[in-house]
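A short worksheet on the structure shown next.
For this view, one protein chain was removed and the others were kept in their places.
Chain lettering (A and B) follows the sequence in which the chains are written, and residue indices restart at 1 in each chain.
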Amino acid sequence: MSGVQRATASDSNAITSPLLSVRDLRVRFGTKRGVAHVVNGLSYDVAPGETVAIVGESGSGKSVGVMALLGLVPQPPGRVEGDVWFEGRNLATASERELRQVRGNRVAMVFQDPMTSLNPVLTIGRQLGESLRLHHGASRREADARAVELLDLVGIPSPRQRLGDYPHQFSGGMRQRVMIAMGVVTNPSLLIADEPTTALDVTTQAQIVELVQELQQRLGMAIVWITHDLGVVAGLAHRVLVMYAGRIIESGIVDDLLGDPRHPYTRGLLASLPRPGRDRPARLFAIPGLPPDPVALPAGCAFWERCSYRLDDTERDSVPALREVAPGHHVACVYDVPAIERT
Amino acid sequence: MTIEILPGAPLRSRRAEVWSAVLANRLALGGLAVLAVLALAAVVGPSVAPFGANEQAILDRFEGPSWRHWFGTDDLGRDVFSRVLIAARGSLQVGVISVGIALGLGVPIGMVAGYYGGIADSALMRLMDIVFSFPAILLAIAIVAVRGPGLTNAMIAIGIVYMPIFARIARGSVIAVRSEVYVRAARSIGATDGRILRRHVLPNIVAPIIVQTSLSLAFAILSEAALSFLGLGVQPPQPSWGRMLADGRGFIRQAPWLGIFPGLAILGTVMSFNLVGDGLRDALDPRQKSVIESRGQEIA
Partner (left out) sequence: MSGDTLPEVSDTLLEVSDPLLEVSDLAVHFRARGKGVVKAVDGVSFNVRRGETLGIVGESGCGKSTTGLALLRLVEPTAGSVRLDGVELAGLRGGALRAMRKRVAMIFQDPYASLNPRLSIGDIVAEPLEVHGLHAGRTARRMRVDELLTMVGLDPNFRTRYPHELSGGQRQRVGIARALATEPDVIVADEPISALDVSVQAQIINLLEDLQGDLGLTYLFIAHDLAAVQHISHRVAVMYLGRIVELADRVTLYEAPAHPYTQALLSAIPVADTAVERARTRIVLTGDVPSPRDPPPGCNFAGRCPRAEDACRDVDPVLEPLRVGHDVACLVARRELADGDSPAAVTRP
């Protein structure tokens, strides 16, 4: 399964104990139609300073998976099981009070739509300073000074003047920067970003990605970045986890995963991306069918129905386990996909 | 050429779905049952009532509830149960017809105002504001002064008084719906405004209107009581719950049942309308919302 080493080969980091360790995380929801199994046994580690990308489409459980890490899944109607080890504590069994000490303090979260995460009736200065005053007892002056520092850090021009502005006075890209500023204000060791650039223009996205990378260099925080965009992953992540129907179906160093994808779903995703220029395929590959309904998950491999590589009925009954196909590269598939390709 | 997508079993017809949704809602079912009883009372009341509505028996006046007189007798010895039963017709009529008038006038006005905006909107809504600012009773008196007392005029009066509420609700809903993409899509295929209002706007604004209808039915029945108190509503010898309630006020010490039973009848009717209204509103919404899915944004 996911290793603990830093991803880039050029790094000479020693093997350190993981900052975040998720073990067999499961999340179910009670719905009118039955129990929805949204996250089904998620296990992975994140090393300090590392960027792990979680890739999946809607229904893959990627968002619920990280909400569950910080106890943000309402229980009921949800039910969360499993362990989440962070800085020596198991967040899954922590009290609400302990969790609040962690959220916004040791772990920062940035969401897709900054407009809904920011309070429209409070100034940016107030909101930025909130976690400082809350977690560190800073005075109003201290908090403001730090807020100005941060706005500057995230590249917002004229930060002192902007302290008194309200969220709607900022553009989408700026608001996302403010969210990031709010995230790093307490110098967290982990930043969780859930599709932070999906709603942004591609040029703004490039700016935000660059900003996050700079911040990571400076502050040494680890990042869990959730996205459906494999291009962003290529430029940002050290390691990648691909999720489907609530499980990790492939994981590895980004070069390995994108260069040599072993799971039929990963291959399908990559093949369905339009590639302009010399490599333009005459026709895009399209994975047929739809992802399974979380209320009615198949007994075996969740991707079996749509798989173009399946040779027989083997995986209809048992969920394939993750197996290591190359150092640090794990796939939940019984077939040797490259071999099938060659025939 | 194209990818075939497997459908799965086709579901029941729309009507069957709506019915089963209503029936599944037990509260609504209860309300429906009560309404059925009331409707029955309205139709056959006078025939099955044990006593006449105005059968006086002075010797038996102010008798409390007993086996002979289930709801007791009033100051003239009339059987309260029979009167309540017979009055059902009048009160339900008032409720349904006056709200029908309010709906029938108010919703189209609100729809036109909301859809077209501009001058039409300002003019119509100012008109509604004027009507709305008249105290209901005053307006009713004015209408009755012109047309004379009686059930019909009472219903017209109440209908006009409630019209602005429906207009306002319809207008607000239409404003929300008219900027929906499917309305734009309907315009793009060449649908006329009339068609858009009929097929796209109206079905999507019924929910708040239904809720308001059940609320208004309640108030209509109560308004009739006020009018009857002033002698402007249902005229004697026809009994009406409102009047019985008003009359019962005077005897609240010695014969509380004179007010309680008509009051309960009103309460029961109003509650049933509300429950059925809620159930219908929920049932008419073809969307099944689950925890995970809502309007395209899946949490997972």
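Quick note on the criterion: a residue touches a chain if its C-beta (ideal position, glycine included) is under 8 Å from a C-beta of that chain, and two chains touch if they have at least 3 such contacts.
Since the structure is predicted, the reported quantities are computational estimates derived from the model, not experimental observations.
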Identified contact with the non-displayed chain, of A:96, A:279 or A:312: A:279
Absent-chain contact - pick from A:254, A:297 or A:337: A:254
Identified contact with the non-displayed chain, of B:68, B:199 or B:249: B:199
Residues of chain A in contact with the chain not shown: 57-58, 171-174, 201-207, 209-210, 228-235, 254-255, 258-259, 268-270, 272-288, 290
Chain B residues that touch the omitted chain in the full complex: 1-7, 10-11, 13-14, 180-182, 184-192, 195, 199-200, 203-204, 286-288, 295-296
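In the analysis below, only the chains that are shown with their structure count from here on.
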Intercentroid distance (Cα basis), chain B paired with chain A, Å: 52
